[in-house]
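These notes are about the structure you will find just below.
With one protein chain withheld, the remaining protein chains of the complex are depicted in position.
What follows is subunit A.
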């Protein structure tokens, strides 16, 4: 019995145990459900059993037999221009390409303003910029683009600048043709209270270059969005960005700032009314004032008095300098002055302007220079800007400066950028790519007519992982006739051709006498070409197609050089391919008494020019020299037979913002020129020097600022004049007296 009891007990125990296991199992299952992270249980898109059997979305035949049936493409294109007009204009339907044929096809004509026409300061600057640009023509027949003489900048009917009856007047233009090939500039459109995009006249098929453009009205690939600029915006040159140094860590005193009006009512008030919410008085300063317009007190609310007080406590300029990010909310219109202001101040703009087509958005990649916020997410802005790391701040900030300097610092640049964008559309197959627009030195200084290949420019070697070529072309400027075999030019030819980096020599024959026969020149290990320079001083910088290497060694016929000097300078140039690398230096200075720029050839501790009588530079500068610079400056050079070297230095420094580079030289340049040469030499003439001084001032006024930059250093071979055995030195010739 006892045993049975025990069996029963055992059985009960076993049953209990089984139950326990069962319940325990339940627990285990629950644990498993709870314990595992959800992501592992994500329901993925199923892997179908029959997915191999699924049909293709289209079979090959269908994809390849996509024939355009019926009407001829030509007719279709013509029909398009009837359908897609006005608000739906595109270049292919509203622009007459046949007006822009040929190499110089892009010409801009400005209608002469009528007598007594009231033209605002800003529009006068725009017209002046076009008139001075290399695209200007005074003949409407050869024009590809037309610009109105009527001031259309301010189309706010309440404004004093408003010009009435524009519609009737433009219809009077014989070439108006419903606006075809016309370019209309506008800064302000619409008026209180809606500030619509309406200009108050029929734009028709004209291209709009307009500030505060709305994406909905923007005709992509046709209109150009320009920035809003004030009437004090400089015509030329323009102030450089405020960033002087890349301080690290890059954060400034304030993280984010705004100081401006708070609209109590009307369009744009949604955002402006909310800006005060993010103000914390510490790192985020967002100040608003209600004080604007005549009747602000009517709409005044409880915050106004307190906000107005707080507003007075901070200075806008000081905030600009000391803030990392600047809020750029919409005003009544989408764009505002503060956009350019913060760009210049290297205060990274945080845009709160939904639907704003950003200036030159066709070509500029704004997400690398600004933070594009969303008006709807205003309260998220502080978190967003907090999350931007230091590395990114550093990059964004430098990019604001790059863009400011390349496209916005003057009216000239804004107008020229507009024209270049349109030109790139007209000649789309010879145009700049996005990298050219967004990398240093900016699109305006990269001429696609020269080449559209990145490797052909001196600016992109590093960013494309390339290095400059291993050879150079010597271009010798010859002015005196060939009479003896002991002339300096003969010696120079020998010296240069002996360099292992020299691949060809070009002699530019600029003498009164015709060039000598081929046999008169000594035999050379490299090809020698003689070209006619047509007795022009600027011809030395013509974009000779004969130059096949990236590096050019420009030489005067009487230059005295050693092969090792040439070799050393060339190697230095390969380290600095975007600069001029040369031997004899010169300097400019500001003469505060006469209030003009001075020029000096004295030995000084710093220099800003190296003479191009013996200098290496990239061949692209030949092209820039002859295409980018205005004919007037080149005429000045040709007329005086002087200053071409100064002009070249101006040009290169304006591109690089850096000084040229002087390299070591055995003895003073041109010292050894033959006595008879020195007598006739132009530089012995005191007038020559005065001319150069005048040149410096003339150039500075065309550039609108002084691009030359001083340097205090010279690059010498590593062991130059060191007290080691001469045998160890690679460039020992340089040290011979």
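Throughout what follows, a residue touches a chain if its C-beta (ideal position, glycine included) is under 8 Å from a C-beta of that chain, and two chains touch if they have at least 3 such contacts; residues count from 1.
Note that in this section contacts and distances are computed from a predicted model.
K.L.:
So one subunit is absent here. Using its UniProt record, which name fits best from "Vacuolar ATPase assembly protein VMA22", "Exostosin-2", "Collectrin" or "Ubiquitin-like modifier-activating enzyme ATG7"?
P.N.:
This omitted chain is identified in its UniProt record as "Exostosin-2".
K.L.:
Sort through A:123, A:472, A:568 or A:650 and give me the one touching the missing partner chain.
P.N.:
Within the whole complex, the residue contacting the unshown chain is A:568.
K.L.:
Could you tell me which of A:123, A:229, A:607 or A:625 touches the chain that is not displayed?
P.N.:
Hidden-chain contact among the options goes to A:607.
K.L.:
Which of A:121, A:375, A:638 or A:733 touches the chain that is not shown?
P.N.:
A:375
K.L.:
In the complete assembly, which of A:65, A:158 or A:517 touches the absent chain?
P.N.:
Touches the omitted chain: A:65.
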